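Here it is, the structure in full.
Missing here: one protein chain of the complex. Every other protein chain is in place.
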Amino acid sequence: MDKETYLKPLFKGNPITVLVLGICSSLAVTVQLKGALVMALSVTLVTAFSSLFISLLRNTIPNRVRIIVQLVVVAMFVILIDQALKAFSYDTSKMLSVYIGLIITNCIIMGRIEAFALGNKPWPSFVDGAFNGLGYGMILVIVAFFRELFGSGTLLGFQVIPESWYIENGGWYANNGLMILPPMALILLGCVVWVHRAIDKELQEQ
Amino acid sequence: MNTNSNIYTIIYTTILVVIVAAILAIVATALKPRQRANVELEQMKSIMLSANIGETNGQPDKKADYKKLYQQHIVNTYVIDGNGNKVDGVDAFSVDLKSQYEAIKNGGNLTLPVYECKADDGSTLTILPCYGAGLWGAIWGYISVEPDGETIRGALFSHASETPGLGGEIAEPWFYNQFDGKKLEDASGAFSSVKIVKGGAGSNQNGVDAISGATITSRSLQNTIEQWMNYYKQILGE
Partner (left out) sequence: MDYINIFIKSIFVENMVFSFFLGMCSYLAVSKNVKTATGLGLAVIFVLGITLPLNYVLYEYVLKAGALSWLSPNLANVDLSFLSYIVYIAMIATFVQIVEMFVEKFSPGLYSSLGIFLPLIAVNCAILGGSLFMQERGYSNVGEAFTFGLGSGIGWFLAIVAMAAIREKLAYSNVPKPLKGLGLAFIITGLMGIAFMSFMGFQL
């Protein structure tokens, strides 16, 4: 296992900006940085452990019911996380509501299981899963950072933009309401892809 | 071994499902008390905050023990039916507001919870819950009313899945603190719910500012409060 295993999922093979996986459930949770961080962590845990688990079982799974077996394993980890959040971090659980459940169908997880864990030993699968989760989380956090900063003027709930700048207080600044709306997540994501591909020209589509 | 045979497939999936279900059942049962405690604590906290207890300058106290506060301040709870009569034998705290909302909508027997709260200044507040549908999911809240039966001491609202930053703002202190001191009657003195007005309620005695960009959530909240207060006005001292 070389450095590629770690670095590829973060940049050249980033699940969101390059492989186009796992966009579904998560963009709605990027309004605030906190939600994005919890989501990133949850997805990383689920990807890593389900990759590990499936890799351990890889030689025994009947091919015909492969997808169902994978989904059951993934769903188990997701429910564990959901239950744990409900018990130990009720506020976050309320904030993420159905989106925790939707991790099950996050294509990154199934994608990595199909593409990597089914054909590799447990430890590399675990690492591959974890770093894909991180690569995904990284994009989530970048998008959430800009949305929270410009949309609410806060970061992780703390006021970052000085109160005196606001128009209400005699200043010149106003929060950008557009940032809070769901479609803005996609537009920002488009910009992230733009920047990423401007730097790494190999990734450009013909 | 032939991993593609029917028997193998069936046995394999059965075993897998049994193991997974067992793990989940154990975890769910183990965590259940904690989860229930969280939900109850949340409810107590909402009730206390609606009476402005456990708040400093309108913001919830991070360190306050809301369970203790609840036990100290709530002196009496009961439920009423649709005509304002007390119903015996129902625990107000465990009434499921959602089922009441459905009963209001579809007709049915109502058991609407009422909490009586002894505030620090000695007055007895009546705390009334409400529950309704917002833009995406449920919205609910509590309103505490002064002994005069028309002045609002405080309020608190919460939501299941409103857009953060827009409809979700109903759960923020700046929004629900606006209700403090408003009246449940209009300028002519007739009973009226609180109106959530767009663009500056000003000094209107029963109006608060709507959230800009969240017209539907604001309107739903107003309708929800109105719907529930119509039942509760029967027990408020008029």
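Chains here go by letter, A and B, matching the order in which they are written, and residues are numbered from 1 within each.
Everything that follows uses one rule, which is that contacts are C-beta pairs under 8 Å (C-beta built on N, C-alpha and C of every residue); 3 or more make two chains touch, one makes a residue touch a chain.
In this text the structure is predicted, and so the values were computed from the model without any measurement.
Residue A:Ile79 is the one among A:Leu33, A:Leu52, A:Ile79 or A:Leu134 that touches the chain missing from this view.
Of A:Val38, A:Leu52 or A:Ile104, it is A:Ile104 that touches the chain left out of the display.
For chain A, the residues in touch with the chain missing from this view are 17, 20-28, 64-65, 67-68, 71-72, 75-76, 78-79, 82-83, 97-98, 101-102, 104-107, 110, 181-187, 189-191, 193-198, 201, 204-206. Hidden from this view is one chain, which touches chain B at 17, 20-21, 24-25, 28, 98, 102, 106, 135-137, 160-161, 215-216.
In this section, only the chains that are shown with their structure count from here on.
For chain B in complex with chain A, the residues that touch the partner chain are 3-4, 8-9, 12-13, 16-17, 20, 23-24, 27-28, 31, 34-35, 38-39, 42, 137, 160-161, 163-166, 212-213.
On chain A, the positions that touch chain B within their shared complex are 31-32, 35, 59-65, 68-69, 72-73, 75-76, 79-80, 83-84, 86-88, 90, 94-95, 97-98, 151-152, 177, 180-182.
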